[in-house]
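All protein chains but one are shown at their positions in the complex.
Showing chain A:
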Amino acid sequence: MAKKTYDLLFKLLLIGDSGVGKTCVLFRFSDDAFNTTFISTIGIDFKIKTVELQGKKIKLQIWDTAGQERFHTITTSYYRGAMGIMLVYDISNAKSFENISKWLRNIDEHANEDVERMLLGNKCDMEDKRIVPKAKGEQIAREHGIRFFETSAKANINIEKAFLTLAEDILRKTPVKEPNSENVDISSGGGVTGWKSKCCS
């Protein structure tokens, strides 16, 4: 008889300009709440949320980064460990959209080559303040071969969908574990076991 706490751990990372709503997007997903006061993230923070996909309990550890340039050296050191990265811009902020290419370069430079990427155009509830057309977001996502959603943390639009889609994409690439590997002897598994060696054990 076995009861699992979770089957897989996925590490996700939120990046993008300061003030686009990364923390709010995460807060909506993890706590289903929204706060209008802007508190700039200091360096790096994280939240945990367990979801169920294809009968598997997947623990998501989601790292929330500071968008401000001054934290650059701290935040980029977290790219390497991420299996999925959400790049967020603000549809009412042209600069945050222009900077997408800069953030994509950061991913190329600091993240794993096979990291799953996703583009989010946040604050889509603010239609009256929109500067970046949805089509432009779709276009740049297409050019880079990544998924795209317009989201609103405030109005709770597409938030859960975005996270679940990203987790699904990672799950799809995740090697299926062998049935008898469920009873891994944990006491002997203290060493660093890589993802790949794990699937072959």
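In the analysis below, contacts are C-beta pairs under 8 Å (C-beta built on N, C-alpha and C of every residue); 3 or more make two chains touch, one makes a residue touch a chain; residues count from 1.
Just so it is clear, contacts and distances are computed from a predicted model.
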**Item:** Listed names "RILP-like protein 2", "DNA repair protein RAD51 homolog 4", "C2H2-type domain-containing protein" or "Cytochrome b-245 light chain", with the criterion being the UniProt name of the chain not displayed
**Value:** "RILP-like protein 2"
**Asked** Who touches the missing chain here, A:25, A:83, A:107 or A:162?
**Response** A:83
**Item:** Footprint left on chain A by the chain that the document does not show
**Value:** 1-9, 11, 42-46, 48, 59, 61, 73-74, 77-78, 80-83, 112, 177, 181-184, 186-187, 189-190, 192-195, 198
